[in-house]
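Excluded from the complex is one protein chain; the other protein chains are retained at their positions.
Chain nomenclature is as follows: A and B, assigned in order of appearance, with residue numbering initiated at 1 for each chain independently.
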Amino acid sequence: MGANVVHLALFKETEIDHAAEAIARLRELGVSDHDISVISGIPYSERILGRPMTWTTIGRIGLAGAVVGFLVAIFLSFGTPLLYPIRVAAMPFQPIPTSIVVIFELTMLGLLISTFIGVFVETISPSFGPRGYHPKISDGHIGILFSSPAQVEESIHATLQALGAEIVHNVEEERLWP
Amino acid sequence: MAVEAKPLETAVPLPHAEEDPREHLMFDPRPREVMNRMVMEAMTTTSRRYWAWVIGLALVVLVCLLGAWGNMILTGMGLAGIRRPVFWGLFIVTFVFWIGISHAGTFVSAILRVFKAEFRRPFTRAAELMTTFALAAGALYPLIHLGRVWVFYWLIPYPNARWLWPNFRSPLVWDFLAITTYLLSSTIYLYLPLVPDLAMARDRTTGWRHALYRLLALGWRGTEAEWHRLRRAITIFAFAIIPVMFSVHTIVSWDFAVGVVAGWHSTIFGPYFIIGAILSGVAAVVSILFVLRSTMLHMDYFIRKEHFDALGKLLLVFSMAWAYFFFNDYLLTWYGGEEAARRILTLHATGPAAWVWYLMLICNVVIPWLTLWNRTIRRTPWAMFIITLLINVGMYAERYTIIPLTLGHQRMPFDWGVYTPRPTEISIVIGTFALFLLLYLLASRLIPLVPVWEVQEGQMAHTLRKVGKAEVPSVTELE
Partner (left out) sequence: MAEERPAKWGLVVDLDRCTGCNACIVACALENNVPFVGEDEVAYGRALYWIRTQRYWEGEYPEVTPTFQPVMCQQCGNAPCEPVCPVYASVHSEEEQINLAVYNRCVGTRYCANNCPYFARVFNWFDYELPEPMRSYLNPDVTVRRRGVMEKCTFCVQRIVRGRQKARAEGRELRDGEVQPACVQACPAEALVFGDLSDPESRVSQLARSQRRYHLLEALGTLPRVTYLKGVGNHGG
């Protein structure tokens, strides 16, 4: 599979129906979903494209961050007054009402920061599926990246062109990020 | 025969320009390519006037903010007009003002996103930028107003040599935590939806800009996984940042409300401050949108009368809500009849600085109520600009009434005192306004100010459907 070359079929932004159709055709022609990836300038849901659901761990990473933030807040508001007890006014060392404020803020901070870290880590970690890019994508084009065995290439290209696709052969992987 | 007497006159709708759905951005789609070019051109075009403003503002920041602040650090807080018993003055007033302004971005972008208010699409980024820079300007004030700013890090909880931690029972520490949380999360919330637009800018630039966008776009290609991830993260942020926003201004209000100071110790202060913050923030968004629309290329395509109209309606609602909370706070204090608090209310309305109090009521209530009900006024951008500037003047007056004017007349008449701001304070305040504008000006030429992908997404979801003879707007749920 690694030897297969990657091709890109570009559809205009108004031709989302054709793009979705093209994905179905590719599948019929024996290109598996693993060898297809769709790149687009605006988000299209998997339902629109008829693709398997993607998944992400961001929610879980965010939740883990919230737990960390919560624990830090517990330490700061209930632990530190014990490390160095200082009496102020008639307040107890570990008052619950004021701790709620600290716990809320730090839990949210943990949740939000780790959500971002989740996005960042998932973005820079290696992804599966055919790679490649074309500047027309950010102009709203829908691109279907696929790698196909050489023997079916001809028929695939004919099918796609019939649907109005503009085919870019042998897409080179571009380094988009340092 | 009698039945089919006369042919019906053709019902041609009057050519009301306002009735035409194509007047709305969502029903006036342009190809993505064109919109990209418009945004890129707006971003890369600078005029001589632009640079004059940048240089001028940079000088003001240098002299009025850094110069005056530096001088105050070296000489002492005494350069400000604060005195016993008014220990907090313009610095805290302006701090509250900026934190209030910063609520707009989150409001426009998170709350309207959660409720799927489509008119938000073209200006979410402009509002988010405002949040971030208003916070940057506002977060300076807790530092500026410290008597010994060189030891500000004592407020940060970290294991230091003496194992002495900050006092988590102090509202100032909550402030520190809340503002840190809000600043970080609103900056990230600005950045996340920006990534696809940065990738767009990356594909269309060369040189240093290309290098910059390439770095910031994190290698964005627009794959399904990337979109999915981005959407999930934006959803988490939109929902989570709303309570953070509420908490931030509530905590700012607690700085006052937890004290024993007469006129501050009020349970309504939290929501009262939040409503005030949203009122001033949304007003500031309108002001900024007017400036963007009239100075930047192609912005009149993205930012239209409909947006001023929609925000104007929101402002009217918030102005009413503000009046409701204000009255609540006022009535109960007045009725409660505690001598000190009542005297403060009398003083606000009849004292030497009563004009501030009346200015607040006129700008926050009278002017919006008299003007914003009117559709024509709401759809006149320059009128909205003036009204929203006045609302912010009114909100500044509100904070001025609450802070120095209340502090000066507490329970011991012997210690009453009047506060007048001094040049150093005024200069620093002007300096932070310049800082905000400067940051905004620079950012407007560095990042795409319109979230193009969100606009295109919105335009794809909106179509005009023919029902009978009329073309009616219809929205498709794409997500």
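The definition used in the following text is that a residue touches a chain if its C-beta (ideal position, glycine included) is under 8 Å from a C-beta of that chain, and two chains touch if they have at least 3 such contacts.
Fair warning: this is a prediction, and the values are worked out from it, not measured in the lab.
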For the chain not depicted, the shown chains it touches: A, B
Which residue of B:Trp53, B:Trp88 or B:Phe246 touches the chain not shown here: B:Trp88
Residue touching the undisplayed chain, where the options are B:Pro31, B:Gly67, B:Gly351 or B:Gly417: B:Gly417
In chain A, positions touching the absent partner: 86-91
Touching residues (missing chain, whole complex) on chain B: 75-78, 82-85, 87-88, 145-149, 151-152, 154-155, 164, 166-167, 169-173, 176, 255, 258-261, 407, 410-415, 417
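Basically, only the chains that are shown with their structure count from here on.
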Mean-CA-position distance for chain B and chain A (Å): 30
In the complex, chain B residues that touch chain A: 31-33, 36, 157, 162-165, 167-169, 173-174, 177-178, 180-181, 184-185, 188, 191-192, 196, 199-200, 202-204, 214-215, 217-233, 236-237, 240-241, 243-244, 247, 251, 453, 456-457, 460, 478-479
Chain A - residues contacting chain B, complex: 13, 37-46, 48-49, 51, 54-56, 58-59, 62, 76-77, 80-81, 83-84, 86, 88, 91, 95, 98-99, 101-102, 104-106, 108-109, 111-113, 115-116, 118-120, 122-124, 127, 129, 133, 135, 137-140, 143, 176-178
